[in-house]
Every structure is written in structure tokens, then in C-alpha cells.
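One chain of protein is taken out of this complex; the other chains stay put.
Every chain is named by a letter (A and B) in the order it is written, and numbering of its residues begins at 1.
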Amino acid sequence: MTTIHIDGRDCQTRSDINLLQACLEAEANLPYFCWHPELGSVGACRQCAVKQFSGPEDTKGRIVMACMTPVSENAIISIDDPEARDFRAGVIEWMMVNHPHDCPVCEEGGECHLQDMTVMTGHNTRRYRFTKRTHRNQDLGPLVKHEMNRCIACYRCVRFYRDYAGGDDLAAFASHDNVYFGRAEDGTLQNAFSGNLVEICPTGVFTDKPFSASYTRKWDMRGAPSVCVHCAVGCNTIVNAREETLRRVLNRYNTDINRYVLCDRGRFGHGFVNAPTRIRTPLRAIDGQQVPVPMADALTTFARMAAKGRIAGIASPRAALETCFSLHALVGPEHFSTGQTQQEQGCTELAHTLLTRHPGALPTLHEMESADAVLVLGEDVCATAPRLGLSLRQSVRQASFHTADNARVPRWMDAAVRTLGSECPSTLHVLTPAPTDLDSVAAETFRATPDDIARLGFAIAHEIDPSAPPVTDLTPDDAARAARIAQALKAARKPLVVSGMQYGSPALMQAAASIAAALARATSAASLSLVLPECNSMGLAMMGGLPLETVMERARAGEISTLVIVENDLTRHLDPTDVAELVAAVPNIVVLDHTMTPLCQHASLVLPIAAFSECSGTLVSQEGRAQRFFQAVFPPAPIQAGWRWIQALARSLDPSTLPITGLIDWRDLDDVLATLATAFPDLAPAVMAAPEADYRIHGEKLRSQTYRASGRTVIRSFISVRDQPPPASPDTPFSSSMEGAYEPDMPGALVPFYQTPAWNSVQALNRFQSEIGGPMRGGPSGIRLLSPAENQNTEAQPYPYATDIPAPYVPQADTVLVLPDTRLFGSEELSMFSPPIMARSSAPTLGLPASATGSDRMVLHLEDGPHDLPVEPVPGLPEGTVLCPTHRVARAFRFPRMARLEGLTDGGERP
Amino acid sequence: MMAASERPLTAMIDPAAGPPDCATYERAGGWQAARLALGRLTPAEVIDWVTRSKLRGRGGAGFGTGQKWSFVPKEPASERRKYLIANADEMEPGTFKDRWLLEGNPLQLVEGMILAAYAVQAGHGIVFLRGEYQEACVRLDRAIGEARERGWLGENILGSGFSFDIHVHSSAGRYICGEETALLTALEGRRATPRSKPPFPQTGGLWGAPSVVNNVETLCNLPHIIANGPEWFAGLGLGEDGGTKIYGVSGRVAKPGAWELPIGTPLRQIIEDHAGGMRPGYQLRALLPGGASTAFIDTTALDVAMDYGSVEKAGSRLGTGMAIILDERTCPIGMIRNLEHFFAQESCGWCTPCRDGLPWVERLLDAIEDGTGREEDMEQLDRHARMLGAPGRTFCAHAPGAMAPLASGLKLFAADFAAHIQQGRCPHHAGAGP
Partner (left out) sequence: MRAEILALAAQELHPRGASVAALRLVQAHFGWVSTAHLREVADLLGMSADDLDGVATYFNLLFRRPVGRHVIMLCDSVSCWIMGRETLCAHLCRKLGIRPGETTADNAITLLPTVCIGHCDHAPAMLVDNTLHGDVTPASLDHLIATLRDTP
């Protein structure tokens, strides 16, 4: 800690930061643009000018850029100094020279950093009397809108897009006051994180295009803290709603996970909630037709079904913990299925076991950013866990940070650190069957089949710890590669191994865990991360249940009369023949979902449940972090939370048949969680993922709208001129209106939007952090359920290395190994119901090794029949394999799968 | 060589004969210094000699050359990638000295670069040449080729164990590329915006490697310092600084041109003796002593010695030492407008005050010169001169450079500004007539 003096005030501050950070942390209002907490300082905008004095005697001082000046002991600075003020007002005035002054029609309005800073500097009279320069805008695709005239040239967009996110199709063009930020030509922004431009840009150049279609000012929307449902990483989000429709998703800062950035799937995937595919009323199959019926009818129908025999339940890794648990409570553990195949469930449970058994560290995404050697073993994380991929991309900067440290250049001096690090070697190793977005920053990439990668992984583990089982008959190349990677990992202070279940290969995860465990013998910082497919895969793995195969068996045996399926499109897990068989074998199928999936057509009863934005619940991310999402939208009945529907079903039954009687008495989410905690002690801490519904600040509920909320009373005035009482959720501490408490140190899990006096944009977040880029003042959001076997004495209890090392893959004469081509846009279920994501997904293709692409189209024979697809060469793809986009070609793709491929030209090398 | 010539830099330049080839160069004393340094001096000794010679950088800022080199990490060239870059971007309006040296005697630059590279143990040499200098490019390429053929460039030069080679980077026109950090960015194939310091180029320059950027004229002095000794060189200067300097004059003088003279030669002498005084019918009104980015001085300061310290005392800067003369019949506001147009257009667009402030200044001057100026425009000009002129407010020295002629002009030509605004027209009618 260091003391500095800001306008005569003594402030304790961290010593490794710059004056701008120090001022903001001291709650001073100092305007800035080009600095961003995650992007560091470059000194371009000159907005953060302050006066610095060399000592108490110095009365003149000199203007410095706060963001470019390191904090020093006893530094004396003034924000209020007239000359500094004057200069800052001048900077805004310059920025506004060509600005269109179009705030009334600008979608940034009301949450615009430029507006805030303009007010803050006091610039309010236009003195420039000449013509404004204008630009032409570009069509940047379905996600991001472009209005270049609003640009103030802070260079944040290109710095984020190129330097941070690794994109190369957004650039700065031209020079002097003509600089232009866009693409060489109109066209869709290709980077997976393009949507963040909306928040990174301090003005209205880049705005949220889907949001634009149902645009609402920030102050007219309700906000609720939420959690992304589009992969297992568990990024924190804010959902915004008005008129009971979900309008947009924004980033919600979580210091450990997503921090300032969301992937485009997460930001724009929410469209399924308002899509025409939503189920809004109960549907009952009558004479082969599904007809809307009232809730009461649906419940009596269910009671009739239940009276006929055994009820079994199928949950889903994309359903909240509470929903899964309520189903568990309805049908009992013996009849509760996780809704996954044996293989899927085996993999998630294995991931859980490996993580709990790991003797080293289980890193957060933020910790991964500082890993100084990373091995990605058989997982295209950029597609399966995009935000995690972005963290790994940051990890390659470690070497440049060390170089900067040696040169005494502070790490936040972004451009300088990048200059110094331009020749620093990467420490990222990517071993995957197909190219990934991380390849361009990797020290080494290697292409092989999952089994061969696993073998290499086991070999690496053996190189590090000879007591790990050796791999026989490695090629000399592979042996050398294993030794080299082992060396790189051993040399690191914070090595990290990442794998996952993309290829359905337990061996890959075993190998990754072995390497991490071997490394952990030397350093407890050796960390392991495993990627899972769905937002609650881990939660469900911890709950356990029957695999789908068992349900199939029982159905065949006629043991199931009613099957209650919650938020699970079984057609994505089971082959069409299996689905047909199941439907035929079970007399009554009840599907609870928010979206009309292909499975629904087989149901005798379909019940509309709330989507993530319309209820509250808990999800457990792949790193075992239980996180609560909160209701923002109050949908019309009978749409309600999954657990409430299940409770309603239970109430229509004879109470004595229920395995858990508590179920019918639950009043709110906290009751569900309390029961869950007793039933599943491992999951018990999930109760504390966020404060309970009766949490109050100064005796008040928490408001979920900004003070400027307006129009609430007139939205429905055409129906009724009386004031509408605001809706209320018994499950949350939120008032759902602008009434209630709100303050920067409220619990991190409960922050529904960012705003503080003078700061209306997302930049207000600075005030909610205990230090910039650090934890939230009000404590963390969510709670971790897994802790590694930290103090495990490795000598006494040797790590149980896996020994079942797969055999090398040998290309077959008549079949190919089909590998999933997981795509950021197109593979994940719910986001594909969102129009902008649909628009971003490209048509399915068949990826073949470059040497094997003889013809334009080929036919792949899968269980569900032949698939005729265009062929695309994939550099490096191993011989004897094809890449096939998961779920787009055959809905229920399962791996590994061998299949026949047809249509090769005669000259092709491949059989 | 040109033994103790009074004009070491240009003695060998003969426009009629073209640049000397290697043999001619050697006959006239060339390569003597390289042979001496590589054969008998340590890199540290070369740095020491150059420091003692009182050579200050001729690129404009006047930083001590030996001192600049002393910040470079000391590893031998074979152990660490380092760069020595000749700044031949010469785009400062009114400046044409480096072209003279480049076209007249490129081998002198090559030898200078070898010496500088040896001193800082850089293995890679680059000439950053402005794109318009096509003839210089051809001659330089030829000289480098010849030097390489004769073993002055390449592996293990003269068996000294020191390896060094040069390649020419022909730029594509942008004044800011002359700023040494923007120059590095340009060499990396990026948009040439300046970089923040630290890291200084000497420790983290091109591609992050230690790099020294020196002006062409600076480098061309080196062979003479080494061949004739630092004391001889220091003695050439008339005042504090060492050596000779290329001075030049353009505008309505009788004989515009450039001349190599002892550094510290009085301005009056340069204009009257060498440039032949004003053309008949024209009177000297004021001048920019060292290129477009230096402040105006008027006739009261004509006796200033043209060295770094003295010109600064007179309220301007030596800059490139290339004076631009404003005569009585040319509109000073037109001249300043022309300068500010240049600076506004050449702003790289990185920092706000320069990017958006300079065009504002240009519009104001347009308005005043075109007769639509207003009283309050003067306040705006003042404000800009103040806000952009002081160091540290803009990212680099471009904008302060741009404000030097404006700020001084506002004082010196206050009456002209007032007349323009009051009369609603330029009293010098069409601005500048022939």
C-alpha cells in the first residue's frame, strides 16, 4: 500500500497501479475513455489528465495522463486543478467536434459513457462552428450495429477485438481525423466475442442489433442477475426485461469467471425465450392433435395417467438444480434418470471424480489467464467453452509480463508490454483432432485422433512421473513430443491441463488428470480443468441417476406407464429408433419444457415451464460452482418454474405415494434448496450461492430498476388506467420495480444493473468492486462445491493413475471414425432457437483430411440413414476420420462412432 | 581522409560526378574509421569517443548521440538481436539536408551505420527512407551492394567477428514515421502510430529488441569523428556543440540552398552570406529557423548563433537547421494556415487533442484567411496553442511541434490577424503571389 494525495485528501492505494485506477478506487470522478480495466492503458484519448506536483513546494505542477502514470509514494495530484479541468473539458470538446449529437435516437443513450463524461467535464456549449466530417456505416452482420459518426476514436474496439480476443477482421483505417473503425468491406464480424464491442465501446458506435428490434432505454428495463445457460462455464449475466419480455443479456462481472467479457453465443443466445417455438399453454394430445388446454385440465389428465401405474422421471443437464431435484422428489431415486446416455453420464461423473481426486488446483477462468504453461488435450475449447478459450488466449501473455517486469514496465502499460513481448514464446500446446481458434497463438499444435491424443497424454504423464503407467509403442516422433511437452509443463510455475468430453472419450480426461496429478507432485499450483457440455452437467453429475439406457430397458419391460421428461429433448441423446421404441413402450409421455423441441410431438401432455429469465434457480458450472439466476420476467400463467409445475403434478397425486412429502409444501425456492441440501449433502452449499428471498438491505427489498424508471404506470393504460401492482416473486429478494435498496456493496450475487451517481454506463461497475478488476465489494457471486484433494499426502496415498491406455487408432478399410465438429453457433441446443444465432450458424459440412477430399459431396451412413453433405478439407485432420457437425446432421450423434463414407473419387488415397 | 576538412560531411559530394564508388570513397579517406574502430577500438571506446565529440542528434531533438547509445544493453551482436536504424524519413517541410547526403555520398552513411552498429553491437541495420526519395533509394542500394561485395557488410566484417548488414525500407509517405517510435511501428508493418516510453527504443524497440534510431546527418558525422578524433570534431563547432551542421534556407532569398558550416554559425551570416540575402524587392519579415515545427523568430533575433542552446534562448529551436523565410509580401496567416494544414493532415489520429484539435485550428485559419474570421476565433486559436503546445498533453511531439509556429505567430503577427478579421479579407489579396 502507498499513500497518495488527491486534491489534499490522503488516500491509501495499491502500489502497482496507475493514478487513474487509484483515483477511481478512491471514488473520485475522473473521466477516461481509452483505458479499460481489462485492456490496460495506452494513453490515446488524453481524457484522464490530472495535475501532478513534484512536492509540497511545487505550485506549478504539470499535466500528466493519470492512466499512464504509475502510483508513487506520496504522489501529489489534483483533479480539480483549473488547468487540468480546462484541458479535460477541451478533450471532450474535441471529441464532440464531429459527433452527430444524436443522443435522442441513439441506443447508447442513458447508458453512454460519452454522455456521462461530457456531463462530468462540464462541456455544454458548442463552439466549433464548421461542418462535421461524416462517415459511412457498415453492415457488420446479425449481432452488432455500426454508427461510425458517433466514434470518438478511443481505439478500444480494435484493441479489444484484435489484441484481446484475437480477431483480425476489424481494424482501424485511414488517419488523422478520418480514422475509421470497421471492416475492409461490409460483412459479419467473425470473432466469437464481437458482441462485447457493445459494452467495450464507450459510445454508440457498436450497439446490440437484436436488442435494437425491441429497443428500450436502460432506465425503462428491469434487470436481474443471471447465469448463462449456453455452456457449462457459467458466465454471469444480467438480463434486462420490459413489458414481460426479455430484451437483452449483458455481461455481469464475476472476478473469477467471465470478468468483463461474454461470448456471442451467451450474449445473443437468449432469443429462444421470445421465439415462436415457445410453449405458452399446456397441450394435450387429443385424437393425435395437441390442443391447448387449461391448467386444471392438464393436472387432472396427469392424475389420471398416474393412477395407471409407475411414473419415471427424466431430468436434464440443462435444467436447474431445483427442477431436477423436484423431479427426483416426485419419482424417487430409483426412477430418476439424468436424461443422458451411459456414455455421457459416465463422462460427466468421471469428470466429477477426477476433479475431486485431483491433488493440485482447480483453477477459475481468471486463474487460467495466469497459467504459464497450458496443455489442451483433445478439446476444442473455443467451441465447447468459448469463454474459457479466451482465458487460455490470455495465458500466452505470461512471458511478456515477465519481460515487462524485468524491464520495470508496469503490466497495465498495454502497448508497451505488447511491444516488449513481441518475441516472447508462447507456452500453449494444443493437441486436438482438428484446428482450433487457439492454434494461432500456440507454441505447438498436434493433430491426432482422440485415442492417439490420449496416448500421448499418458506418455506425458509418465515422462513427468515415472510411476504413472508408460505407453508402449509410441512412434519416436510422439515420444519426443511427449518429452518436450512434459519438459515445458515441468518448467512452469503454474501449469494447467485442460480437457473435456467433446469427443466422449474418458481416456482423454483420464490422461489429462494423470498429467495434472503428476505435475502436482512438484507444485500444488498444477491445475486441471475439464469442460462439460451443459450449464448444469456438473450439478446433475453430483446428483446422479439412471442413464437413459436403463429407462429404455424398463420401458421395454413395460415397467413404466408415465414418463415425465423435464427440459430434455431426448432426440438429441437417443437415435430415432430408440426414441420411437421408447414412445411406443410408454403409454403416457409428459414433457415439461419452455421450447417446442422435436420430442414434444411424441408427448401426450406438454407443460409450459419458465425459461431461465422467468424464474430463479441454481446451476452448477463445470468447475463445480453453484450459481443462482434470478427472475426478470413475469410470464403469464400457466408458465411457471419447472419445480412449481412438478409440485403441481405432485399435488394432484395421492400424497402417500410420494417419496418425499415435503415436496407439496414448498413455498419458495429456498424451501426447495433446503430439502435438496439434506438429500444431497455434497450439494448443500448451493443454498448459499446467493442470499435467500427474505434478504433485505435496511429492511427493504432490492430494486431491480434504476431510479429513472418511467412509464411503468402507462404501459398498459390501454387496458386499464389504474396503476398495475408490480409483479412479485416469492423466490427473490427483488422488488421488481424501482422501489427498494441498491448500493455498491450489495451482495455480488444480487447486483441487477450497474449505476452510481454520475456513472450510468457499464463503467459504473468500477464502483462495485473492492478494487478495480478485483472482487465485488459485496462478496462473490456463487459458491464452489468442489475443492481439490489439497492436503492429500501423495507419498502415503499414491495417486491412482488410470491404466487403461487406449490402443493406437488404425484407419479402417471400410469405415471412418466420425468426430463431432462442435461449432460455436450451431451445436448448442437452445441458442439455435435464437434468430441471430441461427443467422450466424453455417450450413453443415463434412470435414475431411485435406488429402481425402476427392469430391464435392459425400455420403455418410449413420444409424439414422445416409447423409449427403458438402465436403470441406480440414488441414491436419487425421487419416481415417471425418468431422461432422453435432446435432445438425444426425440429431443424436454419439461418439466415438464408426461409419461408412461413400462418394470418394477413385483417385482418393483413402479407402 | 578529407583530413581535417572544414566540411567533412559534404567534401566528397560532387553533384556533377555523382556519388563516389567504393574505390573513390576509399581513396578520399573513406573506410579509415571503420577499419580503425573494428580493428582497434572496443564498442565502449567508440561510444566514449562519440560522447566526447559533443555530437548531438541532427534529427531535431538534439539528444547527445553517445549518451543515447549508452542505454543500449551491452551484449555482443552475436548474442542478442539489436537494430541500428538510420532515420531518413526527412518529411519536415522546408528540410532537404538528408537527401543531399543520401544522394551525394551514400557510402558515408553506410560507414557511419557500421560504426554506430559496432558501438551498440547491433547486427541489423535498416535505412528508413521516405518513399519519395527514389533516386536516393537507387544510390543507397547500389552503395550497400558494393559495400557488401567488398566485405564491409555481412558476416565477420574484416575478420573482426562483428557481423552487420543493412537493408533499405522505403516508406510510403507519412510525416509521423519520422518520429522514432512511430518509425518502429511502421517497420513492423503496422499503422505507424507512436509508442509510449518506456520502453525506450534502446531497450525495447523494433519487434521488442533494443534499437537505436539516428538521423542520417548524425550518422554521417561518425566516420569523421572516429577518423579524426573526438577533440578535432568538438573543435569544429563555434559554441557548445561539436562538429558542423548542414544549414539551409528556402523562401524568397537570392540563392536558396544548403551549406555545411560550423555548428553555431550565426543566422544572419547564413542568410546574408550563403543564401545571398533577400531577393530584390522582398524584405525579410520573420523566419522559422529549423523547419516547420519551430517557432517564428523575427529580424531582432538574426544574430543568434545556430546551435541548440542559443536558438532555444531566442525562443525557438534549432530543429533541422533548415530555415524558411517569410517575406513582407507574403501573408503570415496564409503561411501558418499552410503549416497547420500540413500538421492536421499528418496527425496520425491516435490522440484526441492532435487528431481533432489541429483540424479545428486549420478551419479557423481558413476562415480568417478567407475573410470569414470572427473575434472569438482568436480565443480559440490561443486556447489551442496553449492546450496542444505544452508537452505531455498530446501523446507525442507532433502537436507541440505544430503549435510552435502558431503560438509564436499569434504574438508576432497579432496585427495581421486583427486586420484580416476587421477587414473581412486577406490584406495580401491572393495570399501569396509570385
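In the analysis below, contacts are C-beta pairs under 8 Å (C-beta built on N, C-alpha and C of every residue); 3 or more make two chains touch, one makes a residue touch a chain.
Everything numeric here is computed off the predicted structure, so don't read it as measured data.
The missing chain, though absent from the display, is touched by one residue of B:A186, B:L284 or B:L318; that residue is B:A186. When the full complex is taken into account, the listed residue touching the unshown chain is A:A171, out of A:C103, A:A171 or A:A741.
Here one chain is not drawn; of B:G334, B:G373 or B:G409, the residue touching it is B:G334.
For the chain missing from the display, the contacting residue among B:E79, B:E135 or B:E231 is B:E135, taking the whole complex into account. Where chain A meets the missing chain, the touching residues are 162, 168-175, 180, 183-185, 423. For chain B, the residues in touch with the chain missing from this view are 81, 90-96, 98-99, 130-135, 167, 169-175, 186-192, 207, 248-252, 256-258, 288, 292, 322, 324-327, 330, 334-335, 338-339, 341-342, 345-346, 430-434.
Simple rule for what comes next: only the chains that are shown with their structure count from here on.
Separating the centre of chain A from that of chain B, both taken as means of CA atoms, is a distance of 54 Å.
Those residues of chain B lying in contact with chain A across their complex are 81, 174, 188, 191, 195-199, 203-204, 207-209, 344-353, 355-360, 363, 367, 376, 380, 383, 387, 390, 392-395. Contacts from chain A toward chain B in the complex involve residues 42-47, 49, 62-65, 68, 86-87, 90-91, 94-95, 97-98, 127-128, 130, 152-153, 155, 172, 174-179, 403, 407-409, 413, 415-416, 419-424.
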